[in-house]
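Heads up, one of the protein chains got dropped from this complex, but the rest are sitting where they should.
Chains here go by letter, A, B and C, matching the order in which they are written, and residues are numbered from 1 within each.
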Amino acid sequence: MNEQVAPPLTEGIITALVTPLDRAGEVDTPALDALVDFQVERGVHGLFVLGTSGEGLLLSTTQRGKLVEHVLARVAGKLPVAVHCGAADTTTAASLVSVAASAGARTVAAIPPLFFNYTETGIYEHYRQLSDAAPELDHYLYDNPDRVGYSLGLDVTRRLIAEVPCIRGIKDTGDSLGRITTYFALTDKIQVFTGNNVIILGALVMGAAGAVSTMANVVPDLFTAIYAAYGKGELGEARDLQLTAARLQSTLVGLPYVAAAKYLLTLRGLPGGHTRSPLPELSSEQQSTLEQRVHRDPALARWLTPVS
Amino acid sequence: MNEQVAPPLTEGIITALVTPLDRAGEVDTPALDALVDFQVERGVHGLFVLGTSGEGLLLSTTQRGKLVEHVLARVAGKLPVAVHCGAADTTTAASLVSVAASAGARTVAAIPPLFFNYTETGIYEHYRQLSDAAPELDHYLYDNPDRVGYSLGLDVTRRLIAEVPCIRGIKDTGDSLGRITTYFALTDKIQVFTGNNVIILGALVMGAAGAVSTMANVVPDLFTAIYAAYGKGELGEARDLQLTAARLQSTLVGLPYVAAAKYLLTLRGLPGGHTRSPLPELSSEQQSTLEQRVHRDPALARWLTPVS
Amino acid sequence: MNEQVAPPLTEGIITALVTPLDRAGEVDTPALDALVDFQVERGVHGLFVLGTSGEGLLLSTTQRGKLVEHVLARVAGKLPVAVHCGAADTTTAASLVSVAASAGARTVAAIPPLFFNYTETGIYEHYRQLSDAAPELDHYLYDNPDRVGYSLGLDVTRRLIAEVPCIRGIKDTGDSLGRITTYFALTDKIQVFTGNNVIILGALVMGAAGAVSTMANVVPDLFTAIYAAYGKGELGEARDLQLTAARLQSTLVGLPYVAAAKYLLTLRGLPGGHTRSPLPELSSEQQSTLEQRVHRDPALARWLTPVS
Partner (left out) sequence: MNEQVAPPLTEGIITALVTPLDRAGEVDTPALDALVDFQVERGVHGLFVLGTSGEGLLLSTTQRGKLVEHVLARVAGKLPVAVHCGAADTTTAASLVSVAASAGARTVAAIPPLFFNYTETGIYEHYRQLSDAAPELDHYLYDNPDRVGYSLGLDVTRRLIAEVPCIRGIKDTGDSLGRITTYFALTDKIQVFTGNNVIILGALVMGAAGAVSTMANVVPDLFTAIYAAYGKGELGEARDLQLTAARLQSTLVGLPYVAAAKYLLTLRGLPGGHTRSPLPELSSEQQSTLEQRVHRDPALARWLTPVS
């Protein structure tokens, strides 16, 4: 149990922390510490651990519990930490919520259940059970139709927000600003984080609290700068920074996403580590492609200098 | 040939004009005049005729040519008018471009070809031929993956903008702010109009020139108010208006789109007319549903009062 | 008007005739004659003209009418000829049905309308109007969800078969034997042709009347042999031939379909001709790939010898 009081998730740039792994797929704790420290130093507003970029679904319950404890201890209350507890089935996900709560987490999030065709009632029930497993925590839905195969849908989201007090909001991954806008059009008091690196500014303008960003692992400064420029009302500057982030995102086209993010960390001298099987690593050819793409764009290269 | 000089399409709220039709599916000219006059009076910044909402693909080349001539005469140079010339095949589409040019149009747009699997070269060639049919006009691409079955793709879009001087930009329908942002991240000098009623503000913030909007037929004031608020830097107000537009859009969920838009016009005392077979009309039950939805939301009802 | 009595479409292997075109995209009549003659000589049981493989949707109404007249004259009543009259909209498709009827056709088929979201009533109405345009002809539905973007659906199909006497059946393209089986499970008296080269034997076993086959342009003997073996109860032989056809089909993976079929014709010394823009031709690299694929498989090479 962590003694530090973990602050609540409120707003800003939340790094979707990648999990540095060794060749055997085990968590590389010194590398993890270095990455966490880097994020804290660079001033991101929170961490989101064990999500898609964190390879949470490929790690065991035990591994996930230990990592949560470790990260919370390292962060030591300096930042909010949201723990992704999603799993294919409700029982495993609910048990991960309990594990996160025992480890001292204050904030959890979860994808909907995988594989089967569920009804709206079933999806509602999934989140109800996750909430019941630790109603003292702040809970977030996590919509990711590209990976999950279906979207939570507005009706389920609206009902959960209205009826389950500990459900605070949603992480919406995808570039549909329409869906995000419709949350605000139809739902009261929902807190929305976009999980997409390219539409952050648009989401902020429509009322989003912030972004959960994988690329913030690599260039936290760029993403906090978008957020800061928007906060100061400097729309033009925010737009230019968002376009830079979009160009960075474009360098990943056709490459395995998690491995590419980890390789960009390595290029900056940060410990990205390996991916866990069956997720692919970058081939050496893909590594060259990625290096060429980021280095031929001076506006990107500026953000990607090696960390001393 | 229209003697008025049609102004170029620059920016703002462009109404995706519905085509008022009689029971037999023929253009109802007095109704069309009334609708055009209403749009001009209410200060929209342009008209986009014979697109999806205009049922262009269900009308014959002759009907389309006549409508263009008629609208251009009625508008009499007061507004830019873009003419959708898309068709399933290149030959028909190119011939529609020539017809539009002969009718006095200055601006044309077209969906990519339908039905077959095309390569990027084939799609490029399609637009090249449309441009060649009237290179003196301003040409716009029209990406609508939901209806067409595929997206133009960034590479084709970028090449066409760079290599064909008369291609000015793109109408991008869909709620992917990611795609719109990426145009600006990767392409120079592209003019982008979103075709989605819900993401207008987000698109403007990212650099869009404006929106081609179906709902602007019904509530032109609401949409021009979004644009004006953004222009004055009143982001909060623009956001509130955009959320109202999103709630209006939500009233159409589950209803046939063109028919619903036409019925909303009728509710305001404007001449929406019928749809052309095989597009459905609203059933009387659907009409009631739509009426109830718009009337139970006071924020909407305010914008939907009958036009005197 | 053709004086020969065109026989009705009953069963067997119906070649989905490609349309030999010259470089300008115009019908190459001598080549067309040669291809028609080849099909008749090789004993296929019918022709299906101006469908997907026939590039019907890329040709004008005038071109389509002339081609129908020409093919009917050349076939001279020796085979049934089905004319695809599908178009994006109902009016054009109904007019193509009238044109086909005037040209002497006895059998027509059509895809459902394109581009818009239609209701079941709209789709029903589309086919009702096509039937009304020439109720003395035999009409066939044509389901092709991959190209059209939606499937006709069982309910619409069942209602049309039950309620519109001149609608005889359906050409079902795609490899869903489930859908074909369900027609027979739920519908009386429907005549089904699979449009897929790989599931012909399975479809025949479940009750299909035959197949509309693009590859039959190239190797009519192979496809009529599948049909004949099935007819004689030689299931093992039919299966071996079907597997050969599946291997032939596999040589087209990743290549533009119509162009590849035409190139295979060329390899046999038959006049495939060009494709019509914006459909791609094979690049010379793709031509080599295709040649290598067919030549390295002796079981295929045997069927693909040059026609003397």
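Here, a residue touches a chain if its C-beta (ideal position, glycine included) is under 8 Å from a C-beta of that chain, and two chains touch if they have at least 3 such contacts.
Since we're looking at a predicted model, the values are computed, not measured.
> Where does the absent chain make contact, in terms of the chains shown?
Among the chains that are shown, those touched by the missing chain are A, C.
> Out of C:Ala31, C:Val68 or C:Leu201, which residue would touch the omitted chain in the full complex?
Going through C:Ala31, C:Val68 or C:Leu201 one by one, C:Leu201 is the residue touching the chain not shown.
> Which of these touches the unseen chain: A:Leu58, A:Ala76 or A:Leu186?
A:Leu58
> Even though one chain is hidden, which residues of subunit C still touch it in the full complex?
Residue positions of subunit C that touch the missing chain: 175-179, 181-182, 184-186, 196, 198-199, 201-203, 205-207, 235, 239, 242-244, 246-247, 249-250.
> Hey, which subunit A residues sit against the chain that's not shown?
Within subunit A, the residues that touch the unshown chain are 25, 52, 57-60, 87-92, 111, 113-119, 121-123, 125-126, 129, 147-149, 256-258, 277-280.
The rule we apply is simple: only the chains that are shown with their structure count from here on.
> As a teaching exercise, work out the groups of chains that remain connected by touching when subunit B is ignored.
Drop subunit B and the rest splits as A | C.
> Over half shared or under half: which fits the residue numbers at the contact of copies subunit A and subunit B, same or different?
The interface is built from the same residue numbers on each side, given that over half of them are used by both copies.
> So the centre of each chain is just the mean of its C-alpha atoms; given that, what is the distance between subunit A and subunit C in Å?
Subunit A and subunit C have C-alpha centres separated by 50 Å.
> List, in ascending order, every residue of subunit C touching at least 2 other chains.
If we look for residues of subunit C contacting two or more partner chains, we find none.
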